[in-house]
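The complex appears here minus one protein chain, its other protein chains still in place.
Each chain gets a letter, A, B, C, D, E, F and G, in the order it is written, and its residues are counted from 1.
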Amino acid sequence: MTTSFEYNRLNKDDAAVLMVDHQAGLISLVQDYPPNEFKNNVLALADIAKFFNLPTILTTSFEQGPNGPIVPELKEMFPDAPYIARPGQINAWDNDDFVAAVKATGKKQLIIAGIVTDVCVAFVALSAIEAGFDVFVVTDASGTFDETVRAAAWERMSAAGVQLLNWFAVACELHRDWRNDIEGLGNLLSNHIPLYRGLMTSYFARAGQ
Amino acid sequence: MTTSFEYNRLNKDDAAVLMVDHQAGLISLVQDYPPNEFKNNVLALADIAKFFNLPTILTTSFEQGPNGPIVPELKEMFPDAPYIARPGQINAWDNDDFVAAVKATGKKQLIIAGIVTDVCVAFVALSAIEAGFDVFVVTDASGTFDETVRAAAWERMSAAGVQLLNWFAVACELHRDWRNDIEGLGNLLSNHIPLYRGLMTSYFARAGQ
Amino acid sequence: MTTSFEYNRLNKDDAAVLMVDHQAGLISLVQDYPPNEFKNNVLALADIAKFFNLPTILTTSFEQGPNGPIVPELKEMFPDAPYIARPGQINAWDNDDFVAAVKATGKKQLIIAGIVTDVCVAFVALSAIEAGFDVFVVTDASGTFDETVRAAAWERMSAAGVQLLNWFAVACELHRDWRNDIEGLGNLLSNHIPLYRGLMTSYFARAGQ
Amino acid sequence: MTTSFEYNRLNKDDAAVLMVDHQAGLISLVQDYPPNEFKNNVLALADIAKFFNLPTILTTSFEQGPNGPIVPELKEMFPDAPYIARPGQINAWDNDDFVAAVKATGKKQLIIAGIVTDVCVAFVALSAIEAGFDVFVVTDASGTFDETVRAAAWERMSAAGVQLLNWFAVACELHRDWRNDIEGLGNLLSNHIPLYRGLMTSYFARAGQ
Amino acid sequence: MTTSFEYNRLNKDDAAVLMVDHQAGLISLVQDYPPNEFKNNVLALADIAKFFNLPTILTTSFEQGPNGPIVPELKEMFPDAPYIARPGQINAWDNDDFVAAVKATGKKQLIIAGIVTDVCVAFVALSAIEAGFDVFVVTDASGTFDETVRAAAWERMSAAGVQLLNWFAVACELHRDWRNDIEGLGNLLSNHIPLYRGLMTSYFARAGQ
Amino acid sequence: MTTSFEYNRLNKDDAAVLMVDHQAGLISLVQDYPPNEFKNNVLALADIAKFFNLPTILTTSFEQGPNGPIVPELKEMFPDAPYIARPGQINAWDNDDFVAAVKATGKKQLIIAGIVTDVCVAFVALSAIEAGFDVFVVTDASGTFDETVRAAAWERMSAAGVQLLNWFAVACELHRDWRNDIEGLGNLLSNHIPLYRGLMTSYFARAGQ
Amino acid sequence: MTTSFEYNRLNKDDAAVLMVDHQAGLISLVQDYPPNEFKNNVLALADIAKFFNLPTILTTSFEQGPNGPIVPELKEMFPDAPYIARPGQINAWDNDDFVAAVKATGKKQLIIAGIVTDVCVAFVALSAIEAGFDVFVVTDASGTFDETVRAAAWERMSAAGVQLLNWFAVACELHRDWRNDIEGLGNLLSNHIPLYRGLMTSYFARAGQ
Partner (left out) sequence: MTTSFEYNRLNKDDAAVLMVDHQAGLISLVQDYPPNEFKNNVLALADIAKFFNLPTILTTSFEQGPNGPIVPELKEMFPDAPYIARPGQINAWDNDDFVAAVKATGKKQLIIAGIVTDVCVAFVALSAIEAGFDVFVVTDASGTFDETVRAAAWERMSAAGVQLLNWFAVACELHRDWRNDIEGLGNLLSNHIPLYRGLMTSYFARAGQ
C-alpha cells in the first residue's frame, strides 16, 4: 500500500502563499481558535512568507460590505503583493485575475490560508488541486465557525489530496536546516511561540553570564 | 496521488435535497449539537433549498408512533414536495417510492440531512453512492446521540466517497458568486448566522448615516 | 447556618428588566455561548419581559462607534421603553438617567442581562446591590469572551449577594403556576426550547387524533 | 471562621426523599449527563430510598400534558408512596398537599432530586430551607439543559445553605458503617457502579477458587 | 472516485458476533466512555446478537490472572456459545480454536467488539480483514484508555477497510424494516436508549387514554 | 467583609498528613484525573510528608474485600506510621483508633487526601472541622468518579471552611523559603513536575559547561 | 444577607499593581491558558498599569536558577519600577523589601497577577488581605499547571475576600468613563482584543469613506 509513496515536501524555491479573505469583519466569525492564538498564527504565516521571500497573493471578498477591509497588518506587510479584491466570486479560483496571479508566480506548491476554512479555503484548495497544483493548507492560520465545521472541511480537503500543516510545520519544512539562517528562524519562532521565547530568554541569559 | 482529482462541486442546476426523518420525537435523541444551533442548521438548509429552488423530498419513519410527526416548519415550507411516510423501512432507499421520487428529480447531486446521522443519513447516503449518485451530506443539519457516534458515521461515509459539508459551505458552493443575488444570500446568512447579522447591522447603520 | 435564610424569589409585581449593551458590534465579542444559543437566550428574556409586562429599560454604550447599534430585535420589541444611550459611562449605574429610569419603575427586584458579563453586567449588578436592590442576573442572556472570564464574574457577583439564574428559571419563578396562563407559557417555551417544542408537537399531534 | 461549624450529616432516622418531576417528557430536556448515566443515578437514588426505608414522596407537574407521565420505574418501586400530581404549581412547595406530605414524614432532613435542576429542584430546595428543613440536593440524580445552567443553579442553592451531594455520598453518609449490612450496600454499589461491580466480580471469583 | 463503491451492509443471515475480552479486570481500564454508558453499550450489543440469533463467540485473555473473569452477564446470556479462554495469545486470531470457531459459523460478516479497542479489537479486526472477512467494529461496545488512543485505533482499522459502526447502527442495519418485528426492536431500543424509552412511555400513555 | 481575615497558613511544625483509603481496588474508581497524573500527585504528597517529617497516618476501608490492599508504595514509604485498617466505618473519623492517632500527633493542621473525594475525604474533613482542627484538603491527591462529583464535594467542603490546595501549594506553603533546603525542594519538584525537571536539566547542563 | 454590601471598586487613584514571578522558566509551567492568550493577557495588564500610571512593583523568585529571568518585556516597560529579586522567600509578602515597596506606594487597592496562581499569586493575595489591603487578583494574567489547580486557588482566595477580575474588567473599572480618554482606551483594547480591533478597523474604514 505504501510502496509508491512520494514525499512531496515544501520547497522554498517552488512555493507561493495565498492569503484568502482575512478581513476585519469575517474575522469575527472565527470561533475555532482563541482570538489571540489565531491572530498570532496568521501573522506567523505572513512572517514565514516574508522570511523565505515567497511570492504572496492577497485576495478579499466584497471588502466594501459587511465583510470589511483586509486586516491592516497584512496590507502593510505585503504592500507590493498582487491584491485581488474580488467583485463577487466566493471561490477565488473563479476569479480570472486571481488564477492569473497564481500562475504568474511560476510555482507549483501553493500554501493556502484564509477565512473561513470550509469555504474560502476549501473551495480554492480543491480547485487548485484539480488544476494540478500541490496544495498545502495551513490549518491554524485558517479559521471558521467551530471545530466540527473545521473537521468536516479538513476531511473533504484531505480526501482530495490536500496536505494539512500547521504554520510551524510549514516553516520547518521550508527551512530544512537551521544553519541556513539560525538567527532568522530563531527570531521567527521566538516572536510567535511564547514557550520557545522562554527557552531562548533563559538560554541567552545564561550564555551571557 | 492527486493527479486525477476532479472537483465535483455542487451545481444548483443538478442538485436535489433529501430531508430524512426530521421528526418531533427523534429530535430529542440529538445531543451532538446544542438544541438551538441544530434547529437553526436544519432551517438554514431548508431556506437554501427554497432559495435555490432545489427539488426537495421529505420522508419520515413511523410517524404515527413514538418517532412523532415531521417538524411542522418543514411541512409548512415544502407543502408541495414529495412526502414519503415510510411504513417500516429504516433505510429510506429501501422504499421504492422514495427512490422513485429521487430519480424523478433528474438530478445527479444529492444533498442529504437527517436524524440520526449514523442510520437515517448514513444508510441513504451509502445506498445513493452505490446507485451512482454524487452525495453531499450536510453535517450540521444532521444530528445523533453524541460526538463519538457522529465521528464514526462520518468516517464510514467519507470512506465511501461521500462529501461532508456544513450548510454554509453548501450555500456558498451553490451560489458561486454574490452578484447572482446579493440581497438574497445576505438575508439568508443574516437570518442564520448571528455574528453575520451583527456585521450587517453595523454596516447598514453606518451606510445609512 | 441556614436558620435565617429568606427565599427572595422573583415576583412579577415587583420586578424590572435591564438590558445592558446588547449591541451589534459587542455581540461579536461573545464566545462563551454558541451564537444561536445566545441569540435565543436574549430573545427569550425579552419575550419574558413582554409576557409578564415587566418594566424594561434599554441602554447602550457608545452606539455611534465600533460597539455598534442595539440589536434591532430589542428596539422593535420595546419601542416605548426608556432607552439610555450612554455618552461614555461604562457602568450604566454611573449614568444618572439610567438610575432615574430604574427608580422610576418603583420595583425592588432587578433582572439584569447584558454584554459583556464581567463589565456591563457585573458593574451594574454590584452597584445595584449596593443601592439596596435585589439583583437577579440572567446568566445565559449575558455573554463574554470565554468561560473562564464568565466564571470569575459569576464568583464576584455571587459573593456580593447577586442571585444567578438562567432565563428558564426566571420565567418559571415569575409564573409560579401554569394555570395563570397555560397557553402563554407553553408558547414561550415552545418558541425557545426546541426539545420542548418537540414534546408539544408530539403531544398535540396525538391529542388531535 | 470555622470555629462554630457543625457537621450536619445525613441520618437515616431523620431523612425523607423527594423525587420531583422525573417525567417521561421532561427527561428529554436533560443534557448535562449522558443518558444512561442519568438513568442509573436516578434509579440508584430510588434504591437508596428503598434500602434505608426512607419515607419517599413522588410529585409530577402537568402529567397529562407534554411533560408526560412519571417514569414507570419510580411508580413501580414506590407504589404506596404519597404521589402528588400537581395541577399547576411549578414549585412543588407551593402545593399544600405536597408540603403536608413532607411534614407528615416527621423528618427534618430532605433529600431532593428532580428535573430540571434549576427550577423543579432549586425552587423546592430554597423553599424548604426557608421553612427550616435541612436540605441535601442529590446533584447527579437531578438534570437540566446543560452544564452552565447547572452551575448557576448549584451556586444559588449553595449560597442558601443547601448541601450538594452525589448519590454515592448520600448512600455512604446514611450507611455509616459497612457492618450495618455488608451485602446490602455491596449489592447496591455493584448494581450502579460498573467499576465496583468489576472489583466484586474479580474478588469473588478468586475467593471462590 | 466513487464509481465502483459497493455498499457492503450488514445482513442478519451472514453475520456473526465476536465478543473479545470483556473481562471484569480489564473493564477498569476503559476510560473513553462513562462507565454506565459503556456497560449499556456492551449489553445492547449482546441483546442484538440474541435478538437476531446471530452466532456469537466469546473469548478471554488470561482469565485466571489480573484480567479477571468474563463479565457475568455475557456468560449468562450466551451459555452455549463457543467460549475460548485463550492461554496466552493477545491477538485472538492467533488462537486456532478461535479461528476455527469463527469459520464454523459459516458467516462472512464479523461484528467485533472488545476491550481494549487498540489491541484486543484492532488486532482481531486487522487479521480478519486479511483473512478475507468483512469486518464491522462496534465502536461504542469497545473501550480503551482514553479518546486519543481510540482515535488512533479507529484510524488504523479504517485504513484497512474495517467499517466502524455504533451498536444502534448495527441493530438498524440488521433489522432493515421495522415491520420485521416492531415490538422486538422497540423493546430493544427502549431498554438501551433512555430518551427513546421516554418517547415510548409518553406515546403509550396517550395511546392508552 | 474582609476586615478580620486571618491567613491560616500551613506550618510544618503544626501539621499532620492523613492518607485515607488509597487502595488498589478503589483506585480504579478514580476517573477525574488521568491515571499517571493521579499516581504522581499521591506520591508527591507522600514525598512532602517525608521531606518535612510530618506525622502521617494511613487508613484503609475493608482492605480484605474488593476495595483491595493499600497501594504498596505508601506502605513502603511509611513503615512505622499509624496504620488503621478500619473494620467497617466509612467515615474514618467514626473510628476511635483513627481519631486517637490524629490527636496523638498533637498537631492542629490536618492535610488530608484520599479516595474518593466525596466520601472518604469529605466525611473526614467535615468531621475534623467540626472537631476544631484546621483542615487542608489536597485536591489533586484525592480522586473520584468524575469532575462533576468532585465539584460538588469541593463546594460542600469549602462551605464548611476547608481550605483546598493542590500538592504543589502544600509543599510551597510548608517550605516558606527556598533557602531552608534548596536541593531538597528542587529534587522534590524535579521528581514530580516533568516541566520543572526540564528547566533544571537545561539549567544544570549549562551551568556545567 | 445583601443589606450591607459595599461595592469596593477599583479606583485609579488608590491602586497599585504587583507583577509576581513572570519569569522565562516559570512561564513554561503555565498550561491553563493557550500560550499566546496568556502572553497577551500579561502584556495587557502591563499596558493598563502604564496607561493609568499606577505604581507597579516587579518581583522574581530565584532568577539566577531554573526559574529564569523576568520576561524581558516587563523589565523594558517598567525600567524604574521597584524590582525585588527575592533571595528565597516563596511568598513575596515574606520579603520585607517587597512589603516596604508596597506600602511606599501609599495605595490601598492591590492588583495582583503572577505565576503560578496557586502559590506566587495566592500566597501574596492572602497575606495582603490579612494585612488589610483590598486585593484584586487578575485571573487571566495569572497562570498555573491546569484548570483544576486554578479552580482550587480561586476558591481559596475568594473565600478570603479576594476579588477575581479579568484584565478587561480591571481596565474598565479603572477607566469609569470612555470620555476620560477615548483614544487611549480604544488603542489599548484594539491592541489586545483582536475581535475589538476588527470592529474598529471596520468602523474607521467606513468612517473614512
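Methods note: contacts are C-beta pairs under 8 Å (C-beta built on N, C-alpha and C of every residue); 3 or more make two chains touch, one makes a residue touch a chain.
Predicted, not measured: the structure shown is a model, and the values here were computed from it.
Asks: In the full assembly, spell out which visible chains the left-out chain is touching.
Replies: In the entire complex, chains touched by the missing one are A, D, E, F, G.
Asks: Taking the full complex into account, find the residue in A:126, A:149 or A:199 that is in contact with the omitted chain.
Replies: Of the candidates A:126, A:149 or A:199, A:199 is in touch with the missing chain.
Asks: Given the full complex, what residues of subunit G touch the hidden partner chain?
Replies: On the side of subunit G, residues 28, 31, 34-35, 146 touch the unshown chain.
Asks: What does the interface between subunit A and the hidden chain look like in terms of residue numbers?
Replies: Touching the chain left out of view, subunit A contributes residues 1-3, 5-7, 9, 33, 139-140, 147, 154, 158, 163-166, 168-169, 172-173, 175-180, 182, 186, 193, 195-196, 198-200, 202-203.
Asks: Contacts of subunit F with the missing chain: which residues?
Replies: 24-25, 27-28, 34-40, 68-69, 71-72, 192-195, 197-199, 201-202, 205
As a convention for this text, only the chains that are shown with their structure count from here on.
Asks: Can you give me the shortest step count from subunit B to subunit G, moving only between touching chains?
Replies: Shortest path length, in steps: 1.
Asks: Can you work out the whole-Å distance between the CA centroids of subunit A and subunit G?
Replies: 34
Asks: From the C-alpha centre of subunit A to that of subunit D, how far is it in Å?
Replies: Computed value for the inter-centroid distance: 54 Å.
Asks: For subunit A, what residues touch not just one other chain but two or more?
Replies: In subunit A, residues 25, 28, 34-35, 68, 199, 202 touch at least two other chains, as defined above.
Asks: Got a list of which chains touch which?
Replies: A-B, A-C, A-F, A-G, B-C, B-D, B-E, B-G, C-D, C-E, C-G, D-E, D-F, E-F, F-G
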